[in-house]
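Comments concern the structure below.
All protein chains of the complex are present and in place, except for one that has been dropped.
Moving on to subunit A:
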Amino acid sequence: MKTPIATSEQKQSIPKKETDTILKVSNLSIFYGSNQAVKHATFDIDKNKVTALIGPSGCGKSTFLRSINRMNDLIPIARSEGEIMYEDVNILNKNINVVALRKEIGMVFQKPNPFPKSIYNNIAHALKFYGIQKKKVVDEIVEESLKKSALWDEVKDRLHESAFSLSGGQQQRLCIARTLAMKPNVLLLDEPSSALDPISNAKIEELILQLKDEFSIVIVTHNMQQASRISDKTAFFLNGDVVEYDRTETIFTNPSQQKTEDYISGRFG
């Protein structure tokens, strides 16, 4: 079942063009009440690349990420200005189909949050909502997503056990598998490995590098080594401003802004 995100008039008014940009952010501001959490952010996010958002706590990077699949809608006092263009549709438009948007732009959270159901049903949950009921098809998608998230070998013999019986790292990979099963175009990761041990962390990083062939990935991370290892481009956030956005290599070796260099070299934050 494919639900169009755009209203019909929007589709007609803007001609479709092929680019390597998946998300075009322009002049985006996000407010919590009177407090401005993101200030006039403007940059493009590349298709099939990993984009890292770094910066000290409270700099607005998670707020920015959550606005891309409208999770900020759950916070009554949050409001946004500007636009994020995705497939010629402004994501922030009040009239778009948010449910369909979230299917195409999936999100994985900081704390692993599997449902209190079996491993199998964690993935089948959303499939059932989209009318995929046939056991054979569901079985295939479950296997495929678990293979993609490098979890299949560890859980294939206990698919019907509780997801809570998995370790933290496995739970997080299950959450990724659950999102992959929806076949999204964009994957938003909000500090996906900050709650995990180093080995699980390494597995998640390896996974992200494999996934970028198929998905465009935006990842928020506190871990600068992680950003430099896995991302193609990096945006540095500070107090709601996007101070610098460039190729990761450039950001970490030759940043153009003094503030970026101070943060990278650990002088604050």
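Some observations on this one:
Keep in mind that, in the parts below, a residue touches a chain if its C-beta (ideal position, glycine included) is under 8 Å from a C-beta of that chain, and two chains touch if they have at least 3 such contacts; residues count from 1.
As a working rule, contacts and distances are computed from a predicted model.
For the omitted chain of this complex, the UniProt record lists the protein as "Phosphate transport system permease protein PstA", which is one of "Phenol hydroxylase", "ABC transmembrane type-1 domain-containing protein", "Phosphate transport system permease protein PstA" or "RagB/SusD family nutrient uptake outer membrane protein".
If you put the hidden chain back, the residue from A:101, A:251 or A:264 that touches it is A:101.
Within the set A:28, A:52, A:71 or A:227, the residue that contacts the chain not displayed is A:71. Touching the chain that is not shown, out of A:24, A:40, A:117 or A:229: A:117 (per the contact rule at the top). Of the candidate positions A:161, A:206 or A:249, contact with the unshown chain belongs to A:161. Mapped onto subunit A, the footprint of the missing chain covers residues 69, 71, 74, 76, 99-104, 106-107, 109, 111, 113-119, 121, 125-126, 128-130, 160-164, 175, 178-179, 182.
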